[in-house]
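Sharing a structure, written as structure tokens. Questions coming.
Heads up, one of the protein chains got dropped from this complex, but the rest are sitting where they should.
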């Protein structure tokens, strides 16, 4: 078994128009910038994919990563908990112009819905959002004297995530708080593509330290020195770079 | 913060009659034999605790660990998926005599119900057991054209589990397949007591390798050379040892 | 000429349908034998409910580590690329449809795919383990079984009379006499031992065996 993919372009080649795409990361931490930019490159070259539904905690910052994906007009709808950032202009302008949809989900409910999608749990109950606007239209049930909101699983066609080590079987480790949503998204997508800082042979990751077992991973592509969204934004980076 | 407990006797001192106790382990792997035997010692000395409801995947093997707990008459009811073992006599005889209760739960549902208890999810839906005797009396709902069974969370007053390393904050690692239900039980019990092979200072466990964060742990007691249930049973061990 | 496959031979036949790199759960007991018969050049990744992916053969006697066991509580070893995880993650793999195939034993299989394999009735101590989760989790649920019970009663039936493990979950049955698919609430015969006629097979089967195209010979090495 060998889940290695030789290039970023091949890693994102099969994502169709209209796909639902989970993208790992919380703000810039764990954002798979290179995979996202490869998707933009493909769209610039071929006109596809477009009309994406993107699931991420946020909605992009500055003009790189998810913000660049939105800026290219590739995203129809965002599903996120906090569509704000230091520089949220790209999403904000499209949202206020009615050019992009938004499903706002409390952060813990977003995480649990994604896990539920991966774990075969079509619905669960939570206190979160009970009695608020974000529970409108959702079934409510009482357990042990308290009212809970029914929430549904969230699945995706593809997950694009970033990890630290990845072996040929797709076993993954993460780096610090860059872990965040990625292990859940890997479970919940029909196809999970991972950019890793280093590809290693099976057996190089201690079985005790595997965070995402390879069963949840379909492809691994090495990006040895991944960009940090925060650093790119501090340098006022724009993707794709404007040609001089 | 220091969650160390100096002795096994102190570790199990506060468990009251009638408590619901989650006990880690799958068969002998991960079974906290010393904590269980300390509980038996306490009952022999003081007559308490009794009337326990014990949650574990199995129902004991031979005459040590959970089997010994049952043999002492301390257990009112077992909640488990597979109340059989190489030598299941202790449970079997009491069950057939109507002296102990049994709630039989499919293994994955048992795991998920415990996680739900720890995660604040009072109920969830699963395909598991739909249309079978084990779903009788449980609500059913349809999602996306399929029928699912509603299952409820499972919580406990106390969890007794076994881990490998534990630091003063209660951060834990496990050893191989001895992990099984223990990280879930640590989340789902009001009080989680852990026997660890080695207590280490905070900072000795790499934050990337912590499996159970200390927030889920209340007490840590060192048992440097823990017994393996399987080895005890192969040696025909009985607890407490019969005095010659 | 072979008139009935041994358990090892049934397991061998099932192993031929497992692709390289497939994620597989083998039920306790007889289905565990499937791991021995992977065709050369193929390596499946075996999952055990108690939190191991990528385990290998049993260790030599005396070298067991009783923290490293499978769902049948037997000692195992690890292959390179193995991973440990807790029970909720383990059953997320199962329930979430991440396993490619689960191979289980059976008391009865009905023509609509219903499976009974956990209880023979109200006597004794009931025990279910992970069977009810596995039957609704894996992408493909296959059954290994003798074609008939020890008393000669059919195990492939119109509808199960024993307590169900799951409804409409089995898609293929490997028996001591045949390979049978379940499609549209019917048994469809795919392969049978050359030594047995279709009529003879039908006579020991509790529901109609449909034929859809060629019936291949079920040919298995001596094992």
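The letters A, B and C name the chains in turn, as written, and every chain counts its residues from 1.
Everything that follows uses one rule, which is that a residue touches a chain if its C-beta (ideal position, glycine included) is under 8 Å from a C-beta of that chain, and two chains touch if they have at least 3 such contacts.
Everything numeric here is computed off the predicted structure, so don't read it as measured data.
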Quiz item: What are the shown chains in contact with the chain that isn't displayed?
Solution: A, B
Quiz item: Who touches the missing chain here, B:90, B:119 or B:135?
Solution: B:119
Self-check item: Residue of A:9, A:127 or A:200 in touch with the missing chain, whole complex considered
Solution: A:127
Quiz prompt | Sole contact to the chain not displayed, among A:106, A:120 or A:214 | solution = A:106
Self-check item: Of B:102, B:141 or B:210, the residue in touch with the unshown chain
Solution: B:210
Quiz item: Which listed residue, A:30, A:65, A:120 or A:170, touches the chain dropped from view?
Solution: A:30
Self-check item: Residues belonging to chain A that touch the chain removed from view
Solution: 26-30, 57, 81-86, 88, 91-92, 95-96, 102, 104-112, 114-115, 126-134, 174-184, 211, 228-231
Quiz item: Tell me, which residues in chain B touch the chain that this view leaves out?
Solution: 1, 115, 117-121, 167-169, 171, 187, 201-203, 205, 207-208, 210, 213-216
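In this section, only the chains that are shown with their structure count from here on.
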Quiz prompt | CA centroid of chain A to CA centroid of chain B, Å | solution = 36
Practice problem: Return the distance between the CA-based centres of chain B and chain C, expressed in whole Å. | Solution: 30
Quiz item: What are the residues of chain C that contact at least two other chains?
Solution: 52, 84-85, 88, 91, 94-95, 136-137
Quiz item: So which stretches of chain A touch two or more other chains?
Solution: 119-121, 207-208
